[in-house]
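As you look at this complex, bear in mind that one protein chain is not there, while each of the others sits in place.
We just call them A and B in the order they show up, numbering each chain from 1.
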Amino acid sequence: MTFTKSTSRPTVLAAYSVLVFAFIYLPIVVLILYSFNRDGVGGFPPVHFTLDWYRQLFSDLAIWDSVINSLVVAGASVALSLTLGLLAALALDRSNFPGKPLFRRLVLLPLILPGIITGLSLLMFAVFAGIQLSLFTVFLGHGSALISVATTEIFAGLQKLDRAQEEASLDLGATPWQTFWRVTLPNLKLSLIAAGLLIFTLSMDEIAVTFFLIGRDNTLPLEIWGRLRRGITPEINAISALIFSVSVALIVVWYRLRARSMSSVPRKLVETS
Amino acid sequence: MSVAGAISPQNAPGSSAPLLEIRDIAKRFGHAEVLKKISLQIASGEFLTLLGESGSGKTTLLRLIAGFEQPTSGQIWMSSGRLDTLPPYRRRVNTVFQNYALFPHLSVHENVAYGLRVKSTPRDEIAARVEDALGMVKMRDFAEARPATLSGGQQQRIALARALINRPELLLLDEPLSALDANLRKQMQSELKTLQREIGIAFLFVTHDQDEAMALSDRIALLRNGALEQVASPREIYSHPATAYAAQFIGQTNLLRGEVRGGSATCGAIRICPVTGLDGPATFSLRPEAIKGALDATIGTPYMTFKATIRQQIYAGATELLEVDCDGQLLRVRVPAGESLHGEHQFIFSPRDAVRIRD
Partner (left out) sequence: MYSRTYKTLVAVPPLLWVAIFLLLPYALMFAHSFWLVRDAFLIHQWNLQNYRALFTNPLYFQVFLRTARIAASVTLCSLVLGYPLAYYLSFHTGPRKELLYQLVIIPLWVSYLVRGYAWKTILGTDGVLNGFLQYLHITREPVSFFLYSPFAVILMLTHIYTPFVFLPIYAALEHIPRPLVEASQDLGASRRATFLRVILPLSIPGLLAGATFAFVLSLGDFLAPLLVGGPSATMIANIVQSLFGAAYDWPLGAAISVCILLITVSLLFATERLENRWSFK
């Protein structure tokens, strides 16, 4: 490695980095800690350990109803976003059509725009089209906004795909349709799964867009939000801790999958060797 | 104003004190011993090449001198000062990197001026010296260009100028020509040699190409698995290789293994007399061009002779390489190109050309 590792260690920088790390993690650690605290949220130190809040959580039907709602919306959003994202990625990678740069920007816009804008514009659309607000409108919102995530991931996967494989398939007599199913799609498997995981997690956590599209049935974040308006209870700590744990697990899996799909030899490298 | 002014009286070529001294340097990466107690001296103004295969440790040694690695043990001294305890930016050593490492966000001029800017050199002095340095590598017209727009050969020249403008006592070159195509490479070798002679700075050159090493160097240090195999001038290494590895790495050779008794050696069907050294098993290196056809009268007495059958004839323009079979022993003979040859022939060589080596 470079000289930087030899004589003088950057101790100030290292200490600072530790502090930043702590800043990122400490609030969540505190949150999880207090989900086990008998005396509620706040005060210090949390001495009395209890699982009561988790018990309360597990018998809270409204929460679990909202969890199911979230799962349904997330599942549907994954299906929609992956399908459209796959097509969009293929289009961006392989075809040229008028308005392609505009299309690319439009697809990626919901990623960078504040959620309120996307949410409100979809609300106006729902009113315009006479669609009543419900989980369906939430699904439309998530699905549309998250196409960008799918497109980006799958596009990256397509870049790694060796074009020669598809050419070989055609050469051996397979039709383009067969080639797509037998060669292209299997090669994209890792990208698709990774994208799906990410979309699922983001949909489960989504608030800003959901806020304006929600009907009678709540998703989990909105259910929690509603309770927050009434007051803080450690039960919310408990559900938050659970959300955090599940999200972390999913993201770790996503990351591993992504790393594996990226480690395959990229197309360019093969061509020059 | 020219870079030749870099020569300070102490380090004038020919002065006796070594410029750089490497004392018992060893380097370990984890469990791998990359350099095994190397000791080497570099004289000021000399062109020394570190030659070896990949994994021989030559690049590691270079990086130790540049300051990007620390030795596991041993010391490096330069002009009576300890070098290995200094960070790279305080060493009077500059490097030409393998892929040039030109700064993409700076123009050619800014790249070359970098070392001077960092030391807060006055602006007009910078301007003059950059002009000079660019002229030295024949790139004056490219001062405002960006590195990305230059070809490989051009980038290499800029990298050279950028290093030399700082008037280092020693210039390190890490396989600088390996990314160039064959013709450009030959041309750059010639330019590099001329440049080094002109400015008189010591060059430490790393390469795996033995032709390149032979063409450029005053001395070659052959590295093998982290140890020095032989350190000598190109002529010396070629004509008197110390080991079989040295004999085979540089140029081609025939290795004749046999027994020495009473001043003469028997290697299969070939006899060599006189030979020096003790009795016992011995290996001799005999270059293909040292063996001639029996009708060639240029070899004086004494001469050794043997009969061999020609198995293959490989044409190479000015010469031919014959693969011959001498009673089961396969040898290579290089002769001037002539007509097609077959069958059994008589060959001769001078015993002085059979160099006894360590195996």
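As a working rule, a contact is a pair of C-beta atoms (placed from the backbone, for glycine too) under 8 Å apart; a residue touches a chain by one contact, two chains touch by 3 or more.
In this text, all values refer to a predicted model and were calculated from it rather than measured experimentally.
J.: Relative to the complete complex, which of the depicted chains are touched by the chain excluded from display?
T.: A, B
J.: Can you say which of A:Ala91, A:Ala156 or A:Ile193 touches the chain missing from this structure?
T.: Answer from the full complex: A:Ala91 touches the omitted chain.
J.: One chain is left out of this view; which of B:Ile25, B:Leu40, B:Ala66 or B:Ile201 touches it in the full complex?
T.: Hidden-chain contact among the options goes to B:Ala66.
J.: With the full complex in mind, choose from B:His31, B:His105 or B:His342 the residue touching the hidden chain.
T.: Missing-chain contact among the listed residues: B:His105.
J.: Spell out the interface residues on subunit B facing the chain that's missing from view.
T.: 66-68, 87-90, 93-95, 97-99, 101-105, 114-115, 118-119, 146, 148, 162-163, 166
J.: Could you please point out the subunit A residues that touch the chain left off the display?
T.: 1-5, 9-10, 13-14, 16-17, 20-21, 23-25, 27-28, 30-31, 34, 41-45, 83-85, 87-88, 90-91, 94-95, 97, 103, 106-107, 109-110, 112-118, 120-125, 128, 140, 144, 147, 151, 163, 166-167, 170, 176, 198, 201-202, 204-205, 207-208, 211-212, 221, 224-225, 228, 232, 236-237, 240, 243-244, 247-248, 251-252, 255
Methods note: only the chains that are shown with their structure count from here on.
J.: Based only on mean CA positions, could you tell me how far subunit A sits from subunit B in angstrom?
T.: 57
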